[in-house]
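Missing here: one protein chain of the complex. Every other protein chain is in place.
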Amino acid sequence: MDLRYTKQQESFRKEIRKWFKSNVPKEKLLSFDTKEGFEQHRNWEKKLSEGRWTAITWPKIYGGRDCDLIEWLIFEEEYYLANSPGRVNQNGIFLLGPTLIEYGTDEQKERFLPEMISGKEIWSQAWSEPNAGSDLAALQCKAIRKGDKYIINGQKTWSSRASFADWAFGLFRSDPNSNRHQGLSFLLFPLNAEGITIRPISQLDGEQGFAEIFFENAEVPVENLVGNEGDGWSITMATAGFERGLMLRSPARFQLTARKLVNLYLNKEKNASSGIREKVIQCCLDAEAYALNTYWTACKLIHGGKIGFEASTNKIFWSELDSEMHELAISLLEAEGSLGINDQISSEAVEWIKGFLFSLAGPIYAGTNEIQRNIIAERILGLPK
Amino acid sequence: MDLRYTKQQESFRKEIRKWFKSNVPKEKLLSFDTKEGFEQHRNWEKKLSEGRWTAITWPKIYGGRDCDLIEWLIFEEEYYLANSPGRVNQNGIFLLGPTLIEYGTDEQKERFLPEMISGKEIWSQAWSEPNAGSDLAALQCKAIRKGDKYIINGQKTWSSRASFADWAFGLFRSDPNSNRHQGLSFLLFPLNAEGITIRPISQLDGEQGFAEIFFENAEVPVENLVGNEGDGWSITMATAGFERGLMLRSPARFQLTARKLVNLYLNKEKNASSGIREKVIQCCLDAEAYALNTYWTACKLIHGGKIGFEASTNKIFWSELDSEMHELAISLLEAEGSLGINDQISSEAVEWIKGFLFSLAGPIYAGTNEIQRNIIAERILGLPK
Amino acid sequence: MDFRFTEEQISFRDSLKKLCEETCKTSSIRSLWNSLERLDQARWSKLIDLGVVGSLIEKDEGGLGLTDIDLVLMAEESGYYALPEPLWEVALSGSILKYIPNNNEENWKARLANGDFFILTCHEINKFTPNADLADAFFLQDGDGLYFATKEEAKIIERDGLDPSQPIFEIKWKPKKSKRLMHRSESVEVWQEILNRGALFTSAQLLGLTQKVLDLSVDYVKSREQFGRAIGSFQAVKHLLANIQVKLEFARPVVYKAAYSLASNSSGRYRDVSYAKIVSSQVSKLASKTAIQSHGAIGYTWESDLQIFMKRIWFLDVMWGSSVWHLKRLEKEILSPSSEIGPGGTFV
Partner (left out) sequence: MDFRFTEEQISFRDSLKKLCEETCKTSSIRSLWNSLERLDQARWSKLIDLGVVGSLIEKDEGGLGLTDIDLVLMAEESGYYALPEPLWEVALSGSILKYIPNNNEENWKARLANGDFFILTCHEINKFTPNADLADAFFLQDGDGLYFATKEEAKIIERDGLDPSQPIFEIKWKPKKSKRLMHRSESVEVWQEILNRGALFTSAQLLGLTQKVLDLSVDYVKSREQFGRAIGSFQAVKHLLANIQVKLEFARPVVYKAAYSLASNSSGRYRDVSYAKIVSSQVSKLASKTAIQSHGAIGYTWESDLQIFMKRIWFLDVMWGSSVWHLKRLEKEILSPSSEIGPGGTFV
C-alpha cells in the first residue's frame, strides 16, 4: 500500500490544472437542457477535444490518452476543481464509447468514436419504454430486420438529452416472438431519421432533459447493430454497469458539492440547527469515503480485478449522499431555497435548487435504488429471489 | 374541542397521586424476569388491587372502576410519574382481561377476573410456535376435544412471563384437518398442569423473560375454551389489537423516558454531539405526539368511534421512539453504556442498559414492524397483497 | 377534555372541500400558470362567500368571529387541493383588526371583512411575500411599530419562485409616521401572534398536502405495473408509503392541538405552534421524497400533477419560520430541567 501520487501523476495533475485554468469558460454556461445551452456545451466538448481531454481513458487511436483509472480520477478532481461545465455528451463518452470499444466492429469505432470525441455528435440513450422502466426486459419496441435494414416501430421514453441530441443508442426487440431478455438487439440511430419523432418531456424545473422517441417504420442500416442480433441484453447490462459503476459519477463531483455545502453552512450557520451541523460533517466524510472507495476499486481494476455488483452499492451510496447534501443546502438557504431556477439575483441559491431537483432523480434513474437493493441482496448476499 | 381536564378529572388525578405517593415501594424491585423479582411484583399487584387500581377501566363488578379512557390516561401518567414498578400481570390485565370481558362466559369471568385483579394468578401468553411467529396462522400445536376436555400436544414458544407465571392463554389447532386461520381455538390453561413442561428461555440480558411450553397430552377442561371452538383466530386478533393498540403502551411511559433522556443529556452534555442534541429534542416532541395521538384516539373511542388498524401505526411509532431514546441514552453514557445489568455502582446506567436491551425487542414482538407496515399498506392504504 | 371537532367545524370544512373539488382541479391550477389572470375570479368569489377571509375578524367588526380551531381543518383541506389563492394570508390580516384603533381614514376595515380589500401581512420572518401583487395594502413592521401601507406606497419586486402558483415578491417601503397603526410596545405581541397564526395555517396546509401526495402515490402504485404486477404490491414500495401514513397520523393531533392553544391563548402556544410547524414540515418533505420515488420518472415531469403539490410543500416549508427556526424557538423550553413537558404535562 502506497497512497502517494507518483511524480508522473503529480505532473499530469499540473498539466490538467494549467489547461483548465485557461480554457474553462469564464461565464457559466446555460443549462444543457435548453437549446442554447446545449450548443454552448457542445462547444465545450469541442474545446475539450482540442485539448485531448474528452475521454482520457480511451485508447490513443480513438482520441483518448490511454490513461489508467488513477489518472482518470486525478483528471476528474481537476475538472471539478476548475468548475468546468457539465458533460452534455456523457451518454456517448461514458456509456456508448466504452461499449463500442468492447463490442463494436472496427467500422463502427471508426465511424462513431471520432465524432463523439469531437463533440460533433451528441448522444442520447433510448432504453426505457412506457411499460418497461424498472422492468426493462418487458420492452416491446420492435426493430425487425428486413434485408440490410432494421425497421423500428414503437416508442421509447425518458431518453436523456434526446430533446437536442444527434444520435441515440437503444435496445429493441428484434425477434417479435421473443420475450423478456431474449431476442433483443442493441442499435444506433440518428434522431433526425425519417419515421422518428421526438417529443421533449419537460422536467420538474421546466427544462427538457429528456424526451419521448416515437418510431414509425424508421429504418436503420444493419451496420448500426452493435454485437450480434439477439445479444442486446448482455451488451446493455455491460453499458448499464458503466453507468452505475465507476466512471459516470466520479467522486470529485460529490467532494466538490460537499465543500460547497460546508461553505454554505459556514455562511448560513444562523439558519442551521444542531442536527444540520452534524449532518453537514457527515456528508463531507461520506464524500471522502466515496473517493476512497473509488480509488480502492480503481487500484483493484488496474491490477486485473473485476468490477461486479459493487456498481449497485455505488449507485445507492452516491445517490443518497447527493440527495442528503442538497436537502441540507435547501434547509440552510431557508427562504432562498424556495426560489425558482430563473431567479436572477441569488445565483448561488439557484445552483443549489437546480442541484436539489436533479438529486431527486438520482435514486430513480439508472435503475431505482429499490432495484439496486434487490441486486445487492440477491447477487452479493445470495438471498433467494 | 376543549383540552382542559374537568374538575372531576383533576381530583381523580390528585387521588391517584396521593395513593401512589404512600404506596409505591421505596426500594426498586428486582426484575420480574427473576424468580424473586417476580414475587415482589406479584406483591405489588396485590397492593394495587387493595387500592382498586389494578384495572381501572374494567367494570366495577369485576374489580375495576368503570373509568373511561381519559381517566385511564390520567392514571397512567400518575403511575409513571410515581416511578411505580412494571406490571408483571400485563398479559392478564391488558390482554386477556378485556378479551374475557368481551368474549368470556359469566363463569369464566367469575373464575378468572378476580384472581387476575388480585394478582393471585399471573398470566402468560402462548401464541408463537417455533415455525409460527410472524406467520401465526401457520401454528400447529393441537388441542383436540375428547369428551369434556381438550388434549393438547405440541409446543409454544416466546411465551412472555411463562417462566414464573401461573396460567397462560393461547391459540391452538382444535381441528386437526384445518389449516391457516380456520379450526383454531382460544384456550386457558394452568402452567402447572400435568403434561406441561416449561423451559425458560434466557434473554440477551441473561434473564428469563420468556419460555418454551411443551405439551404432552395435557388436559384442559372445555370450560376453559374462550368463545366458540374454531373462533380462536378472530378472538386472538382482537386480543392482539389490545396489545398493539391503545392500552398496552401508554404514552406516559415514553414521556417519562423522554424526560429522563433530557436530564441525562443535560448531565452528560459533554458526551453529546450536535446531532444528539437535536435528536433528544425530537424524541421529546415525539413522545408528546404519541400522547396527543392517544388522547385524540381516546376521545374518539369514548364517543363511539372504533379503533382500527391504527393499532399498527401505534406500534411502529412507539417501538421506534423507544429504540431511538435508548440508543441516544447509551451514546450519552459512553463507557458506562457498556456495563452489564448486574453492575452495582452505576444504577442509572444499568437502568438505561436494561431499557436499551428491551427496546431491541420492541420492533419484533407483538408482530414485527415489517408485518405492521404490511398491514398499514394493505388495510389502510389499500395496496394489493 | 374533548379532543374532537364540532359538527359545525366539520361541515364548514366539508363545504370548502366541495368548493375545491368542483373549482380547484389541477387543470384549473395549471391554467392560471399560463394566464394573465392572477386569480380564478369565480373561485375566489365563492371562497369569499364562504366567509373565510373575514372569519377571524370579530363580529362587531363585520367578521365571523371564528377561531383557529374553526379554521384549521379548512386550512388542511385547502392544502389538499393546493388552493392557489391567498386565502389564509388574507384571513390572517383580518385577525389583528381588533387590535387596530378605529382612526384610519380609508375605512378599509369593513372592506377587508367582506373581501373587497386585500391586506397582506409582510412579516420579517418571511423574506418573500407571496401574491403581493394581488394586495391592495400591507401590514408592515418597523422598529417603532406596526404600519399600514397601500400598494402605491410600497414597491413590490417580483422574484422567480419554485411554485408556479405562488409568485413571490420582495417589498420595499418607507415607513410613514402617519400610517403607524400601533406603537412598538403594543405591536410586538400582535406581530408574534401573526407569526404563530401564519405558522399554524401553514402547518395545516402541509398536512393536507401530505395526504394528497400520499394519495397520489397510492393511486399510482396501484395502477403502475412492472414485472407483471402492480408496483404497490412490492414490499419496498408498501413500506415507504406505510411510513408516511404513520408519520401523518401522528402529526395531525399535534397541529390540531396548536390550533386549540392559539385559540385559547394558552401559555404553551409558542411551543405548540412551533412543534406543529416542525412536524408538518418534516412529514411533508419526507412524503414528497417518497412520492417521487414511488412515481419514478413520471413524478419528475412537468406533466405530472405531483409537482403541483410537492412544490407547494417546498414553498410552505420555509414560510412563517422554517422547521429549523421553530426548533430553535422551542429547544430551550424542551431542554429545561423544569419543563412541564412529560407525563401529565401534555395539556398544561
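The chains carry the letters A, B and C, assigned in the order they are written, with residues numbered from 1 in each.
By definition in this document, contacts are C-beta pairs under 8 Å (C-beta built on N, C-alpha and C of every residue); 3 or more make two chains touch, one makes a residue touch a chain.
In this text the structure is predicted, and so the values were computed from the model without any measurement.
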**OP:** For the chain that's been dropped from view, list the shown partners it touches.
**Re:** A, B, C
**OP:** From the listed residues B:36, B:135 or B:216, report the one that touches the chain absent from this view.
**Re:** B:135
**OP:** Return the single residue from B:69, B:96 or B:353 that touches the missing chain.
**Re:** B:353
**OP:** Could you list which residues of subunit B touch the chain missing from the display?
**Re:** 128, 131, 133-135, 138, 157-158, 201-204, 206, 210, 271-273, 276, 323, 327, 330-331, 334-345, 353, 360-361, 363-365, 368-370, 373
Original post:
Given the full complex, what residues of subunit C touch the hidden partner chain?
Top reply: 234-236, 239
**OP:** Just the residue numbers, please: which parts of subunit A touch the chain that's not shown?
**Re:** 1-6, 9, 13, 70, 74, 76-78, 80-81, 251-252, 255-256, 258-259, 262-263, 265-266, 277-278, 280-281, 284-286, 288-293, 295-296, 298-300, 303, 310, 313, 316-317, 370, 372-374, 376-378, 380-385
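The working rule: only the chains that are shown with their structure count from here on.
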**OP:** Averaged over CA atoms, how far is the centre of subunit A from the centre of subunit B? Could you give it in whole Å?
**Re:** 53
**OP:** Hunt down the residues of subunit A that sit against at least two other chains at once, touch-wise.
**Re:** 273
Subject >> Per-residue overlap in subunit C, given as positions that touch at least 2 other chains >> reply: 237, 327
